[in-house]
Structure formats: structure tokens, C-alpha cells
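Note that this complex is displayed minus one protein chain, with the remaining chains in position.
All chains are identified by letter, namely A and B, in their written order; residue positions are counted from 1 within each chain.
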Amino acid sequence: MGNPMKIRAAVKDGVTEVKILMQHNMETGLRKEADGKLVPAWYITDVTAQHQGRTVLEAQLGISISKNPYLVFGFKGGAAGEKITVSWVDNTGDKRSDVAEITA
Amino acid sequence: MNSEMNLERRKVLKVGGGVGLLALFASIGLVSPAMAEVDRKAFSAKSMDEALSAMGVIIPEKTDAIKLSVPEIAENGAVVPVSVETTLAKVEQISFFVDKNPNVLAAHFYLPAGTEGMITTRVKMGQTANVIALVKADGKFYKASREVKVTAGGCGG
Partner (left out) sequence: MNTSNVKKIILVLALATSYAAVAGEVSDSDKIAQYREMISDGNPADFDEMRGEELWKTASGPKNATLQQCDLGKGAGVVKGAYAELPRYFKDTQKVQDLESRLLTCMTTLQGIPEEEITARPFSSDTKQSDISSLATYVVGQSKNVKMNVLVKNPKEKEAYEIGKRMFSYRAGPYDFACSTCHATSHVRIRMQDLPNFFDKKDAQSAYTSWPAYRVSQGLTRSFQWRLNDCYRQQRFPEPKFASEATIALTMFLAVSANGADYAGPGLKR
């Protein structure tokens, strides 16, 4: 089970802006340790964001995304107190889901 | 790397006794079936041409309707902020590429109706290169491109 994310969601003028910071090493599989051994690829492949059960964003990530991935997006609607659920799965099958409340 | 990555992907798909994990996710509504089926070959593409053809893109049109924001200089290639905002209607997908990275496709986003045509994320860049944003709107592909200079990062530590 992965480490917790940091999710901030705020609604303004009818648009909810969601900022997601995920805790993940995002190893490319191309990096070598000091001893010359390759560090195996280990990265988030899929991210999904839902607002009250409805999907508002789906993402596929590759090895070029920075360590501790950061995503910002927005969708129409959303109200203070409603919930945003973000889930990810990585290439080893590990996964994580966190919930945040929309603020005004 | 290419086959290694495909292997990794396949391993993921095998989890759950033959039912792909993504399909499993799809069945519980975490990931839509459309996404689970998407050909991930684009993620192992080594060049822009290869990536675009894996994604079924013919020739993306250039447009002023896409605003791609990147720093002119990245103090460190490990974190390069990239942001795209478009005024195009019916945005369906947004993708980011780094043309000189080993695998050019960095991220691919599906935007359901109601989601704004705007994405910000952070990519790694091995060297000075072009960041390319590809936007699919109303069935058509558009692109914008900008160069980012990556500095060597200075005195260690």
C-alpha cells in the first residue's frame, strides 16, 4: 500500500481546482546504483480522480514524470464539503486511494 | 528497456488471475474500460514520430489556442513544471512529451465532459529539449511546442 497523497480541492466561480501531490519514487528503470546495478523501474502508471463517484480525470503516467508526481486540473461544478477521491496504481501493482473535501 | 517495460506492463495486467488489474479497476469504476484498453505502446516510443503513430495521430495541427507554459531555464532537470491551457472546445485528451527523453511520452490525460482544458504537471528532462503538448479536441489533434534549457545543476550537494 502506497504512502498518502496530499490533495487540495477548492471551488471558485463554479470551477473546482484540484491539486494532487503523490508520494512515489518514480524510478525510470534506467538509473544505475553506485555499484553499477540498474534500479528497477517503479512508477505510477494510472491515476483516476472522481468527484462524488463521477470520473473527472484519468491519467496515464510514464517514466518521465518527476519523483513525487504533481497534478493540477479543474472541472465545472463541485461544492464545498463534497468529496474528491484520487486513486493510483503503479507498475508493481501497488495502489493507493485518498479522499479530500472541497473547500470554498 | 522497451521489452522490459512491456513486460512490466504485462505483469501488471496479469495480476488478479487473468483478469487485468486495470480491467479489475474498470469493473469497480476506478478506471474506465476505454482507458484500460488503450494501447500503451506509445509509452515505450523512442521518438515523436513513433509515439504519435502509436497514438493514431496523423499530423497534429499547430494552433494559437493552446498555451503551453514551461520555464525557459530549468535549474534542475529532475523537476520541470509544464502546464497547458486551451480555449479549444470539447477537449478530450491532453498529452505531454519530451522529445529527447529515452521514452518521449511523459503523460497522457483523458478529460471527461465538464473537465477544463487545463493540466499542470512536472516532468524529468535529461537535457535541453522540446516539451510538446498534444491536445485532442472534438476529434482533432493539435500541438504546441517549447524549448526548455536544462542547466547542469551547479556544484553538487
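Criterion: a residue touches a chain if its C-beta (ideal position, glycine included) is under 8 Å from a C-beta of that chain, and two chains touch if they have at least 3 such contacts.
Everything quoted here is computed from the prediction, not taken from an experiment.
Trainee: Return the single residue from B:Asn76, B:Asn130 or B:Ser145 that touches the missing chain.
Mentor: Checking each option in B:Asn76, B:Asn130 or B:Ser145, the one touching the absent chain turns out to be B:Asn76.
Trainee: What does the interface between chain A and the hidden chain look like in terms of residue numbers?
Mentor: Touching the missing chain: residues 3-4, 6, 19, 21, 23, 25, 67-68, 70, 72.
Trainee: Over the whole complex, note the residues of chain B touching the chain we left out.
Mentor: Within chain B, the residues that touch the unshown chain are 69, 71-76, 78-79, 81, 83, 122, 151-155, 157.
We take it that only the chains that are shown with their structure count from here on.
Trainee: State, to the nearest whole Å, the distance from the C-alpha centre of chain A to the C-alpha centre of chain B.
Mentor: 14
Trainee: What residues on chain A touch chain B, complex-wise?
Mentor: 15, 28-30, 41, 45-46, 48, 50, 53-67, 69-77, 87, 89, 91-93
Trainee: Please output the residues of chain B touching chain A within their complex, sorted ascending.
Mentor: 1, 4-5, 8-9, 11-12, 15, 21-22, 25, 29-32, 35, 38, 40, 43, 78-80, 83, 98, 101-112, 114-116, 118-125
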